[in-house]
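Structure incoming, see below.
For this view, one protein chain was removed and the others were kept in their places.
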Amino acid sequence: MDQDVYSISMSSSQDEVSLRLARQVIGAIEAGDRDEAVRLTRELERALTRRRTGAPADGAPAFAAQPAVVPVAQAPAPARSARQVITGALAEIGVACRARIVADYAGARFGQRVEPRMLAALRRDERRAWDKNTARPTYVVPALEGRFFQPVRGLLTLSDWPLERRLLGPWSERADHLAATAQLARQLAWLSERDAAVAERLAPVVAEMAASIPGALDGAGVDTARVASAAEAELRPLKERDEPWRQEAAARARGQLPADQQLWGTSIGVVGEGQA
Amino acid sequence: MTSLHQPQPGGATALDRVRGRAPTIQANVRRLAAFANVHSCPTAAVAFAARVDTNKVLADTSMEMPYGQSPFAIGRGVAFEALLRRHGHAELRRVLTDGLGTDFSYAAIENLREGFQPNRAGLTMRARVTSSRMAEIAEGPQEPVVLDGAVLRADIGGLPGFFEADEMAIGVGGQIIVGENKSWPVVDGRPTDEDALGAALDQAATYVLMGRRTLEQQGVDSACMSDSVVLVTPRNTGLAPALHRQDVASRIRRIERLLGAVPDVQETAASTPPSVTFDTIADTTLPETVRLDAFGQVTDELGRVYEPASCLTSCGFAWACRQRLFADGDPALVGGSIARALPGIASLSRVAELGQGAPASPAEAPAAVPLARANRLYDEIAAVPRMTQRRTA
Partner (left out) sequence: MSTAMEALFAARIYAEGQALRRTTLRHVHLADPPLAIAVWRLGGERFRAAAIAWGPLDGPFQLAVPGEPRNRDLYFAALQPFAADLCARVRRAAVSREVRQRGSVIEAVPTDALQIVVPNRATVSALGLLGRYLAYLSDRGGVAPDPVLVEAGRHLRFYARNARVPGQALLLPLDRLVADHWATLLSPFEQANLAALDAQIEPEPGRHPFDASAAAEVSARIGPEPTEDIDRVTGALLAEFNAARSSSTDPAVVEPLAQPLRSHYRDLVEPVWQLMQRVVARERQLTAAPSVSRRFSADGEAFGRHVDWVIPGGYYRTTDTPRQAAITLRRLEDALAHYEADRAVEDPACMIPYLLDGDAIRGTVASVAETKVVVKVRAVSRAVIAVDSPDPVTLPGGKLLWWTATAADQPWQVESVQPNGTGSRVVLMLTAKPTAERLPAVGNVITLSTLCTGRSGFWLLPPVEPPWTHRPDVALLEGEPIDAGDSEQPVAAVDGATVPDPGRYT
């Protein structure tokens, strides 16, 4: 399909200034001049913002009654807690993922840093909240290894994912890493057209994840289409082995384990000391 | 109006700490029935167990919900009760006689509100008298009896407590029928206020439920407590009373289920850090932002379960919770049925993105497909020229 090089695409703008800036950004990235690219991206973002809140685009359906041409109040920028940030990031990644990568993605995506000690506190708090029956829609739970269903430190999943997605077999960690990389690459491509600042923060995260995938990276730029297809290519044969293994392990777990162990695993004391 | 402080049974000091100096309520059957609507919310459960008055905690903040009643409505209620009571309960006797087919002219009408101290000792005694009277009634056919001002014991969320009842217990022919007075009229066999009727029937059903437990504790067969309750209401524009019977068996089952699912409040309260208390939130000397922030922290720690219709009608925290949900972008803001249609998606902002075609993660994919489709269809179909309606002053 289309080459989706990391670029800023103008949806319908005739704005010469923005186009020029965009070309300069791409040039800076290709030249490896990161600081210049960052500076130019900021300028570009300002220009785009000005365009967005100016006169509305022609022929926009705007299927709503607006009193006059005024900037409409956007959704509030939420002051998210560490928990919300992690949960949101993990939902968007969608597979079991290293805590640090989740935090990096969350930092890029929502602009909020999550310190390692916050992650440790989160593990403890989630277990405590579960014990108290606080009735949350979803909890951050550890991934479980697929033989004895013990929790795996450092790999996070969400409790409303089916068991298959939370169990790890011999191929699962690699398969999940590839799937996560592909997903984040696609997310980066989509965001690069809509939110240059976030895309700019996210690109290094994707680059780091893609580093271990042969053929994914080429030079200094992040080519999202290339990353995604390389990751998926490596993922395909792995999945053929991983999926059946996961199904079988999940069936075993459902047969053997009570409900709370299906979420938290069989080991006591690794996650949460709060067992009254 | 802050009411007499009701010391908690079992020395639940954690709940005392959680309550702090927040305004309190007297526990009664009416409040218990309302609480059943929000039973799954840990904040509501802890507040109820601590006897905190959710209507008054947020007084003088922008999140305070209106809760008072018109003085004319209250006046009707007071007058209707007085009418039933006048001259030795003459009207009450007449309406019960006409409606239940038994002569109540010589029935013993006992009001347990009089003659007991308004403190814990008094409540305990009233509860004891209530349970022995009810057992007596169940024993066998005697003269009909009406018991007003009963106090029933119940275990809610693992915490025992006493609940006063507005309702009457009518003993006739070995059966106990719960009776409820309301001052809105029933016309042509239909109530003139459906919502109020539902609330009244829920209250009566709660009374039946608790009454049955009281009887069972004494080894008496609780089937003598009838599934159908009695409403005494005016029958026309004035206050002349008439009686209507209504079956509440399904309400009893529902409330039993709800109250049985209340989380264990003592454990919940005990496992919260000392910073979790309604004291700060209720402190009217503090600035609003401090109080509302404290509310957010307390409800984050305890947990919130928000469902618009139940919360807005039963809990004084509803607006404040709704505001938090909006700030978080929580899909539950628009109701549980919609939030449940979005498994795997964390926030309304993300739902909007997925609608616009953002790549969905494997976890988000099932819910994301119809969202993207709905968005595409809407944008395709809804191509209507923008209306230019000026906002009139």
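Residue numbering begins at 1 within each chain, and the chains themselves are lettered A and B in the order written.
Here, a contact is a pair of C-beta atoms (placed from the backbone, for glycine too) under 8 Å apart; a residue touches a chain by one contact, two chains touch by 3 or more.
The structure presented is a predicted model; accordingly, all values stated were derived computationally and were not measured.
Participant: Quick one: which of B:13, B:117 or B:192 touches the chain that's been left out?
Facilitator: Counting the whole complex, the residue in contact with the absent chain is B:192.
Participant: Just one of B:20, B:77, B:158 or B:362 touches the chain that is missing; which is it?
Facilitator: Answer from the full complex: B:77 touches the omitted chain.
Participant: Which one, B:234, B:263, B:296 or B:344, makes contact with the chain that was left out?
Facilitator: Considering the complete complex, B:234 is the one touching the chain left out.
Participant: What subunit B residues would touch the chain not displayed?
Facilitator: 1, 3, 26, 28, 30-31, 62, 66, 68-79, 166, 183-185, 187-189, 192-193, 196, 199, 234-240, 308-309, 312-313, 319, 322-323, 326, 329, 331, 333-335, 337-338, 341-342, 348-349, 351-352, 355, 367, 370-371, 373-375, 377-378, 381-382, 384, 387, 389, 391-392
What we mean here is this: only the chains that are shown with their structure count from here on.
Participant: With chain centres taken as the means of their Cα atoms, state the distance from subunit A to subunit B in Å.
Facilitator: Inter-chain centre distance comes to 42 Å.
Participant: Across the complex, what residues on subunit B touch subunit A?
Facilitator: 40-42, 263-264, 267-268, 271, 300, 302-303, 305, 326-329, 332, 339, 343-350, 357-365, 378-379, 382-384, 386-387, 389-391
Participant: Can you name the residues of subunit A that touch subunit B in the complex?
Facilitator: It is residues 60-68, 75-76, 78-81, 84, 87-88, 91-95, 128-129, 131-137, 158, 160-161, 165, 179, 183, 186-187, 189-191, 274, 276 of subunit A that touch subunit B.
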